[in-house]
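Here the complex is missing one protein chain, while the rest keep their positions.
By letter and in written order, the chains are A and B; residue numbering begins at 1 in each of them.
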């Protein structure tokens, strides 16, 4: 069987812990080996990836399971944050919406958190 | 013609009546006979399905038109609610996000409320 491919979209830092739970629950439900998962963050959602943030341990845990964490550089600029403020390994893309379009065009499913 | 297949995703109880209206408007627009509709609820969105809730009559009306109402068991647990608190006929799934992924993988369209 080919893998389920899922891109989650988060724009609101207030829903950061929900985003993490959603991903954990999805892995529990469908199985790590059956999933490709990316979390695309724009707006204040990018704060999940702050080095000193509350989610560091869970991001680390999920990265080790193959989850890709992807941040919109327009949002970084708007928040006056730098790539260097982000947890190591964070994927930076020119625009979050461009990434969402390209992923869906490649057959990924989309879930807005 | 094959049917339009639509899974609506609701996470916020504050948008419950909007969710119901959206479904009613969709049926009016595209025709009951042309549609397969599921409403997937997670987070506080699951409260639509409470037996003593405000939406009981409309849920009943839409169920009779073939709309499937589907609730995330992780969300039930988080809210300390039981399957037994839900309107009879509610479909319970292991994870709401897993259901959204499987539906999209089967060709269903996705709308976030």
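A few remarks follow.
The criterion applied here is as follows: contacts are C-beta pairs under 8 Å (C-beta built on N, C-alpha and C of every residue); 3 or more make two chains touch, one makes a residue touch a chain.
These numbers come from a predicted model, not from an experiment.
Among B:6, B:41, B:62 or B:97, only B:6 touches the chain left out of the display.
Think of the hidden chain as still there; on chain A it touches residues 9, 11, 43, 74, 94-98, 100-102, 104-105, 110, 112. The omitted chain makes contact with chain B at the following residues, 4, 6, 18, 21-23, 25-26, 28-30, 109-113.
Just so it is clear, only the chains that are shown with their structure count from here on.
The mean-CA centres of chain A and chain B are about 25 angstrom from one another, to the nearest whole unit.
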